[in-house]
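Of the protein chains in this complex, all but one are displayed in their positions.
A and B label the chains in the order they appear, each numbered from 1.
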Amino acid sequence: MMESLFYMAGFVAFTATVLSLSRTNATHALIYLIISLLAVAVMFYLMGAPFAAALEIVVYAGAIMVLFVFVIMMLNLGQAGEQRERQWLAPRIWIVPTLLALILLVEMALAITQISGTTSGVEVTPKEVGLTLFGPYLLAVEIASMLLLAGLVGAYHLGRRSIDRSRQS
Amino acid sequence: MPGLQVPLEHVLMMAAALFIAGLVGLMVRRNIIFILMSLEVMLNASALAFVAAGAHWGQADGQIIFMLILTVAAAEVSVGLGLVLLLQRRFKTLDMDNANRLRD
Partner (left out) sequence: MNLAAMQGLLPLLVLGLGAAVLMLQISIRRQLGWSYAITVATLLLGAAAMEPAMQVAPLQVTPLLRVDNLGLFFGSLFCLSGAVTAVISRDYLRSREGENEEYFLLLLLSTLGAVILAYSTHVAALLLGLELLSVALYALIAYPERGTLPLEAAIKYLVLSGAASATLLFGFALIYAALGSLEYAEIAVQISAGRAATSPALILMGAAMVFAGLGFKLSVVPFHMWTPDVYEGAPAPISGFLAGVSKGAVFIAVLRWFLESGFFQYSSLLAGITLLSIASILVGNLLALLQTNVKRILAYSSIAHLGYLLIVLVAAGVSPEPGLAVEAGGYYVVAYVITTLAAFSLLGLISRQSGDREYDQLSDLAGLFWKQPGLAALFTVALLSLAGIPLTAGFIGKFYLISAGVDAALWGLLAALVIGSAIGIFYYLRIIYTMTTVGEQANPGTTADMLVGSRLVVYLLIFAMLYLGIVPEPLMGYLRTIL
């Protein structure tokens, strides 16, 4: 029962991702992407990683995707954008990249089949994750804060410039 | 709830498939918003592989790398979307191929 749920989640994740990346409407694509992320969160939960599952929903589907929503709303792409997008996505431009990627996928599949064993079936609790994070990985937390600072300052500068520009025009 | 015992091979294959889907999107799409989404898909696929491997070994490390990947994705996307806004204001387009003044 649980196994079939896992494989279903995997199927949903992959299908939603493919649909998302082949849309012409950015908002639709984003909603498919959120579905894909939710399905991945289900997989995390079933593999015994409840904390990762929660974060996937809260941070990925919640925060990062909302950032995309904001930008798409601000840009106001509309019908014309969709029309243009459709022109760009002529079927023939998919052929070569897809073939190349499939070759890579087959190679990866051949390598991956060498691994045996299953997921352990033991739940790694949020408490364990927290203890490890603030134990051996303490410095990673500190460095990650610097990384977020860099992202914040960079986004602030670029965003402010784009606001200045729209005021001028 | 105890975790599920699924073959690691299957989860990694799933992650590889998602990764490849993101890669195709990255190569095919010309709209910069979709390119950033493809990037997110690729990063998320790596995160899935890490969590699966962590679950295989019963270690917390996989989930911790997942959290670091979340941080990385957030930082990249925030700067990326800032650039998107500027690009739109300046070129009135999101087409990567229009931004092609840098050529040989």
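Just so we're on the same page, a contact is a pair of C-beta atoms (placed from the backbone, for glycine too) under 8 Å apart; a residue touches a chain by one contact, two chains touch by 3 or more.
Just so you know, these numbers come straight off a predicted model, no measurement behind them.
Taking the full assembly into account, the omitted chain touches A, B.
Across the entire complex, the residue among A:13, A:35, A:49 or A:144 in touch with the chain not shown is A:144. Mapped onto subunit A, the footprint of the missing chain covers residues 107-108, 110-112, 114-116, 136-140, 142-144, 146-147, 149-151, 153-158, 160-161. On the side of subunit B, the interface with the absent chain consists of residues 8, 12, 15-16, 19, 22-23, 26, 32, 35-36, 39, 42-43, 45-47, 49-50, 52-54, 56-57, 59, 61-62, 64-65, 68-69, 72, 75-76, 79-80, 82-83, 86-87, 90-91, 96, 99-104, using the contact rule stated above.
Note that only the chains that are shown with their structure count from here on.
Per-chain CA centroids place subunit A at a distance of 5 Å from subunit B.
Taken in their complex, subunit A has these residues touching subunit B: 2-3, 6-7, 10, 13-14, 17-18, 20-21, 26, 29-30, 33, 36-37, 40, 43-44, 46-52, 55, 59-60, 63-64, 67-68, 71-72, 74-75, 77, 81, 84-85, 88-89, 93-94, 97-98, 100-102, 104-105, 108-109, 112-113, 115-124, 128-129, 131-133, 137, 140, 144, 147-148, 150-152, 154-155, 157-159, 161-162, 165-166, 169. Those residues of subunit B that touch subunit A in the shared complex are 1-14, 16-25, 27-31, 33-34, 36-38, 40-41, 44, 48, 51-52, 54-64, 66-68, 70-79, 81-86, 88-90, 94-95.
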